[in-house]
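With one protein chain removed, the remaining protein chains of the complex are shown where they sit.
Presenting chain A:
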């Protein structure tokens, strides 16, 4: 392209540039209208005291943020969100990698069946999954407690969604169950692209499957792993809202509140829109920071 440019007459070059600009404009305008402008609006609204319904907006500067940093419920929600981010990402990644490797490497006959089976939760609606797990965790008739009692582990049976100690773990497990299949399919696509000769050569050199996994598979799909890390951050943030909404709505006593549910509660139920936008700004910063951090941490290994 650059070489071609050199031989173009100047007039033609400017024409070409104009054509490019004109073609880009509609997309840029839409992007500005639907992405940049709303984002900017979030930042602006976070400086106001506003119910979200009337025309009365009062500028209060950073007041919302000062309140936010003194709000224990906000800190609980932030803590819960970060817990889910770490817990779900770590376990989902490990399980997805394990299943992907197991299914691509092994010569199981029913390989395709498992592939569909693991992916199945992804085609279910989140509401369905939430209700499903609510019933699994149901303390008296739910399958989990019944199973524990059935094998004599009565003392382990818990009101899973009713206790502040267990509720986040319970929601996390449901989220992992939902997500594993999706990431597994992504990793499998990456693993299918690895040349079998690498494994053959490693076999001849006497490398165990375990070593092969860490020395061949992981480095070869490193690019995909990095991409999925960003996916994990955004999807866990979004999914946690849906799961919490369906399963507990923040109960008991705010123990399962996450940032997005707290934002929603403040914006709509409590008619405190400016404050909710301050929470949105924090979510934006957290997600952005995490994405950058994970990118930097994984960068040096990228070939």
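The rule we apply is simple: a residue touches a chain if its C-beta (ideal position, glycine included) is under 8 Å from a C-beta of that chain, and two chains touch if they have at least 3 such contacts; residues count from 1.
We adopt the following convention: contacts and distances are computed from a predicted model.
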{"item": "Identity of the absent chain, which is to be given by its UniProt protein name, from \"Sigma-70 family RNA polymerase sigma factor\", \"TonB-dependent receptor\", \"Carbohydrate ABC transporter substrate-binding protein\" or \"Raffinose/stachyose/melibiose transport system permease protein\"", "value": "\"Carbohydrate ABC transporter substrate-binding protein\""}
{"item": "Contacting the left-out chain in the complete assembly, out of A:125, A:163 or A:208", "value": "A:163"}
{"item": "Touching residues (missing chain, whole complex) on chain A", "value": "49, 51-56, 67-68, 71, 73-74, 134, 137-141, 145, 159-163, 248-249, 251-254, 266, 268-272, 275"}
